[in-house]
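Notes follow once the structure below has been shown.
Only a single protein chain was left out; the remaining protein chains are all shown in position.
Labels run A, B and C following the written order; every chain starts at residue 1.
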Amino acid sequence: MDTEPIYDLAHLAHLELLTPKPDESLKFFTGVLGMTESAREGNSVYLRAYDDYERYSLKLTASKQPGMGHVAFRTRSPQALDRRAAALRGTEYEFGWGESDLTHGPAFYCRDPDGHRIELYYETQWYEAPQEMRPALKNQAQKFPARGANVRRLDHWNGLAADIEANRRFFETYLGFRLTEQIVLDDGTEAAMWMTCTNKSYDFAYTRDHTGAQGRFHHLTYAVNSREEVLLAADICLENGVYIETGPHKHAIQQTFFLYVYEPGGNRVEVANAGARLILAPDWKPIRWTEAERKKGQAWGLKTIESFHTYGTPPVEPGS
Amino acid sequence: MDTEPIYDLAHLAHLELLTPKPDESLKFFTGVLGMTESAREGNSVYLRAYDDYERYSLKLTASKQPGMGHVAFRTRSPQALDRRAAALRGTEYEFGWGESDLTHGPAFYCRDPDGHRIELYYETQWYEAPQEMRPALKNQAQKFPARGANVRRLDHWNGLAADIEANRRFFETYLGFRLTEQIVLDDGTEAAMWMTCTNKSYDFAYTRDHTGAQGRFHHLTYAVNSREEVLLAADICLENGVYIETGPHKHAIQQTFFLYVYEPGGNRVEVANAGARLILAPDWKPIRWTEAERKKGQAWGLKTIESFHTYGTPPVEPGS
Amino acid sequence: MDTEPIYDLAHLAHLELLTPKPDESLKFFTGVLGMTESAREGNSVYLRAYDDYERYSLKLTASKQPGMGHVAFRTRSPQALDRRAAALRGTEYEFGWGESDLTHGPAFYCRDPDGHRIELYYETQWYEAPQEMRPALKNQAQKFPARGANVRRLDHWNGLAADIEANRRFFETYLGFRLTEQIVLDDGTEAAMWMTCTNKSYDFAYTRDHTGAQGRFHHLTYAVNSREEVLLAADICLENGVYIETGPHKHAIQQTFFLYVYEPGGNRVEVANAGARLILAPDWKPIRWTEAERKKGQAWGLKTIESFHTYGTPPVEPGS
Partner (left out) sequence: MDTEPIYDLAHLAHLELLTPKPDESLKFFTGVLGMTESAREGNSVYLRAYDDYERYSLKLTASKQPGMGHVAFRTRSPQALDRRAAALRGTEYEFGWGESDLTHGPAFYCRDPDGHRIELYYETQWYEAPQEMRPALKNQAQKFPARGANVRRLDHWNGLAADIEANRRFFETYLGFRLTEQIVLDDGTEAAMWMTCTNKSYDFAYTRDHTGAQGRFHHLTYAVNSREEVLLAADICLENGVYIETGPHKHAIQQTFFLYVYEPGGNRVEVANAGARLILAPDWKPIRWTEAERKKGQAWGLKTIESFHTYGTPPVEPGS
């Protein structure tokens, strides 16, 4: 190894989700997922899981179409932010320093080759729970809500992209993400990738968009503490008329225990648990899955549902 | 922040545990915890949890007394190893480059202020499962054993030390560990610390040794995927005559769900689950627990058992 | 076996709990345990767990002192009710046909030797969920609440009594309960009993009241679906300032996984899970626990907390 890895990104920080049904989406995230509203500004409501340490991990913005507005990563230091900005300066991916999102310090914006908008920042505001939401244990950001699915923290997100390999190289080169698993088709092209900047086995994933559209969103994921709580989340979705797309079941790739639903605005949301699995090896060798292996379905044999391959937000108009 | 954090250590890699009853200890780790023997050499048997990526995470060595032989951390790169060696060179803590443990490349040895022996290395051997232990999913190191407590991976260890603050400064300064939680007594002295070099909330902890002895061992911990499996581990220990010291219960500090038992050689072993909790904030503010807070007991009110404060290995002779 | 067992009682149906803090108690049962109010009458509020098939399983009555007003069992048929009434007729235990509790048909009242008031009835009202509480699956009484501990159904209750043996004979002879487990002291006297009229391993238990008082109440228990949910209930009690007396832990006797708390009115409440354990043997041989065995504590070694032996409701005045 000639050069050392980049350790400049700390973690996935928040997503801006666009919804054409803001009231119903808000009710889903607070009532069904058990999240807490922590700010409002303009057309946006800011939401948090009970153990997110920052003030919010989800910015829910009223919009004509569902989809993702942008995704934000926090850097490990101010210097790390400057280094990433410097690396991107002058490239086709740079948007440059821009208006900071609520509670953030200086923010640098860029896009990946597929066009997903990315915010990088370091300065942030830690959440301070109001009296009635103070946790009993002071190492937790907020009281356990005991409402809905009780999601603990933002875990990862999944985008759709036309060219997986190009996006992989972008995230490796400019942002220092590491590839942990991938799907490589028989023709040698990459069909999906899972990348991390932490010890989590992935902080985001991209899968190929078969529609040819660009910059689309597949899903975001909140973590709960156990597989049992994913099962309870399924019960709760069932009881509340939330559309369950697939699961609960165990992914063969990454072994996470998943439940996929659609929030009322049309965006796919996952509730997941990863168990004790972490990527601790600094020289982790990416796991490569073949077409034949993928045909076996998920870990226990569940066939991947067709809509999982085709549905994303915003929806693609036929013929567009 | 003037200087940036050190990111040179990748993770806790293995412990050498000393046991006066090697056969019985081996039977405990393989039969009750569900670990796998992966090598033997001299008086030592090497053991692994099913998803440890390296060949072993436990070196069990026959010895007159129980206790810990040494603890090993893997660095993130060869350069990182050299940097840590350079930092320690010429200090009172340096032992210098020494004989590598089985499967490791160059190893640098040092000790902390309390005398615990520490190995640092980068080159290692990844575990390759023999045919009958190949996992169904190739992102897992080894087949799920379906035997005993089915521990997944080494999680952390806990040492006893005379001077917690001195040890904290050593681990921060020379090895780049970050403090996540601590106990500070009313007189301002530090009584316990939890430190991490990963996104886990701790990779090791030190608590004050009230006997005045040095370099002693408190416990090592293996992780399972759920709290339910910690409960099952308690059932299994009960059925197999393993001494259960305390638990299962939830720690107030760090919120891990714990079970403490003594392996036949006399060393304390923990089976634990951390849920979805991770330390993602690069600027995590250490949680400080007071004497009054500690008197409340564990999370749900369980009083900390007296032996937890007094028992360590090797045992201290009365009057010594 | 000369005579056949009595199969006249169907199940424990409800308890009337007395509370000096009716508003706070109500808030506990609805907010923390996740129960639903289904009726009000006079000084009483009627409550139900989400899968209780009858309209209520708890009658919460404002009172000067905490304790139990009465306990009700439903019979298997109208004939079974008449048979039990006939058996009790003319005995010292008979109160006779009395005013039916809300939604019940003819009710026969008696008392056990210790003075606990007992209602027997057959006719009842099945719960019909209002539109917004209709369950997604029609084999469930009510929508899963997704609030607090989400208790599923009333499981059992526990009384204190001066003379365990006398009470055992009463419940065996007049009501057809079967003894499944008991504690017998070294002097041959019975100190506790667990009895059932179903396939559950117990529908109620009695333990000796060391104060010499009569007719007191020890606790009532609601069941959840898993041990994980008992752990979540502990988290929820912790967050909401509910006094946790002991647990979660596993009982050696009956193997149930328990959590004991005090509701604001002072009555002890248990949240428990029994797993897959059922008493299916029609000739089950009662398990007899000795003093020595009880000294080992609970299943995994937790010492039984002192208040568990002394605290009951109503409290006993010192010197009374």
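In this section, a residue touches a chain if its C-beta (ideal position, glycine included) is under 8 Å from a C-beta of that chain, and two chains touch if they have at least 3 such contacts.
Given the structure is predicted, the values throughout are model-derived calculations rather than measurements.
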item	value
Chains still shown that are in contact with the chain withheld from the display	A, B, C
Omitted-chain contact residue, chosen from C:Arg55, C:Arg152, C:Arg168 or C:His249	C:Arg152
Hidden partner chain, touching residue among C:His14, C:Arg74 or C:His104	C:Arg74
Option touching the unshown chain, where C:Ser100, C:Thr211 or C:Ser226 are the choices	C:Ser226
Touch list for chain A against the chain that is not drawn	226-228, 231, 234-235, 237-238, 244-250, 257, 259, 299-302
Touching residues (missing chain, whole complex) on chain C	1, 4-5, 7, 10-11, 51, 53-54, 74-80, 126, 136-140, 152-153, 155, 181, 198-200, 223-228, 252-255, 273-278, 280-282, 284-285, 287, 299
Hidden partner chain, residues of chain B it touches	32, 135-137, 143-144, 146-149, 226, 228-229, 232, 235-236, 238-241
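By definition in this document, only the chains that are shown with their structure count from here on.
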item	value
Distance between the centres, which are taken as Cα means, of chain C and chain B, whole angstrom	44
Euclidean distance of C-alpha centroids - chain A vs chain C, Å	46
Chain centre separation in whole Å, for chain B relative to chain A (CA means)	31
Sequence positions of chain A contacting 2 or more other chains	136-137, 226, 228
